[in-house]
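Of the protein chains in this complex, all but one are displayed in their positions.
When the chains are written out, they are named A and B in that same order, and each has its own residue count from 1.
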Amino acid sequence: MTTPSGHRALSEPQFCGLVDELNADPARRGALADLLREDNPIYDQHGGAVTVRMRGWVLLALSRAGLPNSALLFALEELDNGRDAYLVAVAARALRSYAQPSRAFAPLLMRAISNIHFHDDLFCLECYGGYSESAAGTTAVREVFAALLWLGAHAHAVLPEIDAISANKTEEFSDALAGEAGRLAEAIRRAAATQGHAQGHCCAGPADLGSFRAWAPGSTGNAESIDSILFEDQDRNRVDFGQFFRGQPSVVTFFYTRCNNPRKCSLTVAKLARLQQLLSERDLADRIRTAAITYDPAFDLPDRLRGYGQSRGLRMDAGHKMLRAIDGMSTLCAHFQLGVNFVESLVNRHRVEVYVLNAAGHIVASFERLQWDEREVLAQAVALLRDTR
Amino acid sequence: MAIELLINNSADARAKYVSWTPSQCKIRLADATGMTQPVPVKLRNKPGAAGGKAVFYASLAAAPAATLSLTLPLSGTSVSFFVAGKFGSPSVADGDAAIQVRAGTRLLGEFPLMVRIRKNANKLTAGERDRFVAAFARFNDRGAGRFADFRSMHTDAGSPEAHGAPGFLPWHRAYLLDLERELQVIDPSVALPYWRFDQRAPALFSGDFFGHSDATGTVHFSATNPLQFWSTDGVPGIKRRPLFDTATSGGNNLRNEAQTLAFGNQYVLFQEMEGDPHGLAHTSFGGSLSSIGTAAKDPLFFLLHANVDRLWAKWQKRFSRYDPAQASSFDRNAAGGGNRIGHNLGDTMWPWNGITGTPRPPTAPGGGLAGSPCVSAPGPQPAVRDGLDYQGRVAASSRLGFDYDDVPFA
Partner (left out) sequence: MNTKRRGRTSAKTSKGTRKARAGAPARSYKANWTVAANAGRSVKNRVAALAGLTRAVCDDNETFQGMLSILRDKSTPIAVRLAALSSLQAATFSVIKFNACRPAYLAALRSVASDPDPELRQRVLGVLSREHDGYAQKLLLEGLQKPEKALVPPEKALQLLSYDIHAEAYPVAREIVRKPPNAAAKREALRLLAADAASAPVFEKILRDKSESAEIRQLSASALLSLAPAKLQAHARAMVLDKSESDELKSTSLTALTHFGEEKAVAQDNALQKTVGLLIGKAAASAILKRVAKSFLAKYRR
């Protein structure tokens, strides 16, 4: 059977076989990281839960030989944004196999606890899919604790948060986990005392973690084909790519209204609203455009776009739009190299992604996978007002 | 001679709604042509009105009376008084009650109003039911309406803000109030009814109202019911499988009203009702209602919670637990160092406060809590404490503008 994209569809057992085969061969192991890209055809037409199982298996395979640099960002992304406890557990385990602990990982691990501890589950990570039917097994929070222990002194900056878990004043954690947190804190303190801990800011920027990408000129596809893509906005106005995205720099995000991860689409659109506010405060709202484009144009009709944007405080006018592609969605995906895949017309998985375009409509920068900072994105766009990139 | 009477101190037509709790009003001579002395007037409920009935208070400290005598200055200065619905006589339609103002035998004016009360859903008239259903369906707007925000407020992501800690009752009171006010923008005659889950409710679980379920748990509506177009998360329909006979009984094994009110006179004891009867009311069904992350997909959720809120209101009345300063009115967990964020009296509540990021959820869809033309409280960003004094007994300005049919003010 082939998928609509023309690739041979693999069953899950076949997929596992492929992963094991690649992992067993050091010369081919590098291809495993490529299997983590959302747009990899291997995920085409697979459902969300299947995609989770497949990705988890790849990360676990990578962790057996040591998480390579090429896969690090995928693990960090799960910690930063993940809603699925299994993938958070797997990501934390995979991180422990990385060659070098870093202070930059600590806040992401703590964010993972905050994201997941009310939706945790029990896992058998040795089993494909991780599902547990018994009381034995691990949890996402336990795996994150293990990763923090591995960080040792590098986790010193997040000790106050670990201490808060240990104190457990609001009883959000079981006594067992609170106790583990206490022992973790002690271990980190001992490690810091032995090895010392570097002072200074613990939180690395996106460039340090690999989520910022500067696009080389000409690295996107055929400008003519993208120009002809026709959009409809939240007010049913039609505009093509060239009409909206040429003439001024712009910031473009992607989302869809049926995303069930609030740290992805809902937060992305809310952050775009905050970026719009920063533009207004700097009197730049008429000089830099913003757009939120839906991955799901068939369902996200104008009234849905409008409602979603309004409830997140998004400004919508001539220079700031929510858009759906009337046609050319595949061209759009290719042009932006979007990290998304589909089951039928629905998204099965996507990454957080925001793009900065210059006045010629060319992509000059993107922030991918990890949560982006509105000010950093704004700075990229503002820089375009000054130069001729 | 002409008079002006402002209900809820407002000329806004949308402010002509009162409950059992006294609403401040103003009356004045708008045109005193031909008058040489201040004008004595008598206010009374319009006789013969089939629906709501009004009672009057000279001041909040006074007892309610069927009539009220006032003297209107020639200068046109307003005179304040209070009006409320007569307990036990709620309106059944918009404007079915009225205040008559007479000077002697002369009728100076008749001012329609509605005694708008949250009622037992099983006892609504056909008109009340149809208006409520129409407003609710419109609010959902086949899945594309503002109801989507309310659905998003009650998912797994936001659940720690609203459950398992003392803020459970105030949070849901705010949630229901926000929804009700949004429905009242569509139809101001609508009030949120409650599902009395310890009693049978065959009228509620019917095709013309909230539907009847088949063996699979699919809810069916009559062809005239706009709720047949209800949609959430992109999927049409409602999944609800009662695990009890809705025609003959209430929910399974849950505490009845008397048992719930018998939890005790301290909030720290009463909040146990979150498990039983509240939790058991939810799990008296298979389907969306029985899991926290999907419960708000079913519109019955709001009627279930209206009953939870009514029980709290009844408990408050019984033990006079309105004052946030009173220890027994709330659970401060003072010994433990306080409750989780969002569950302390002074905490503003998500999502209305717009605060996002750990320890709050990542986003706060929907904006501030809806305002009302009738009252100013609680404001767009309510705190936990704002939910306690809902009748304005401690501070009149705290009044939230709703009442239940069987929980009086006086």
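Heads up, the rule we're going with is that a residue touches a chain if its C-beta (ideal position, glycine included) is under 8 Å from a C-beta of that chain, and two chains touch if they have at least 3 such contacts.
In this text, all values refer to a predicted model and were calculated from it rather than measured experimentally.
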item	value
Of B:103, B:268 or B:394, the residue in touch with the unshown chain	B:268
Touch with the omitted chain, as defined above, among B:38, B:73, B:112 or B:293	B:293
Sole residue of B:34, B:48 or B:337 that reaches the chain not shown, by the stated touch rule	B:337
Those residues of chain B which, in the complete complex, touch the missing chain	130, 134, 137-138, 141-144, 159-160, 163-165, 214, 216-218, 220, 222-226, 228-229, 231, 233-237, 239, 243, 252-254, 263-264, 266, 268-269, 272, 274-276, 278-280, 282-284, 286-288, 290-294, 333, 335-337, 340
Residues in chain A touching the chain absent from view	45-50, 52-53, 117-122, 129, 131-135, 137, 139, 168-178, 258, 260, 296, 298-299, 301, 343-348
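As a working rule, only the chains that are shown with their structure count from here on.
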item	value
Distance from chain B to chain A - Cα centre to Cα centre, in angstrom	41
Residue ranges of chain B touching chain A (in the complex, touch as defined)	141, 144-146, 148-149, 152, 155-157, 159-160, 165, 233-234, 336-340, 356, 358-359, 361-367
Complex contact set, residues of chain A against chain B	111, 114, 118-119, 169-172, 257-258, 262-263, 266-267, 270, 299, 301, 303-304, 307-308, 311-313
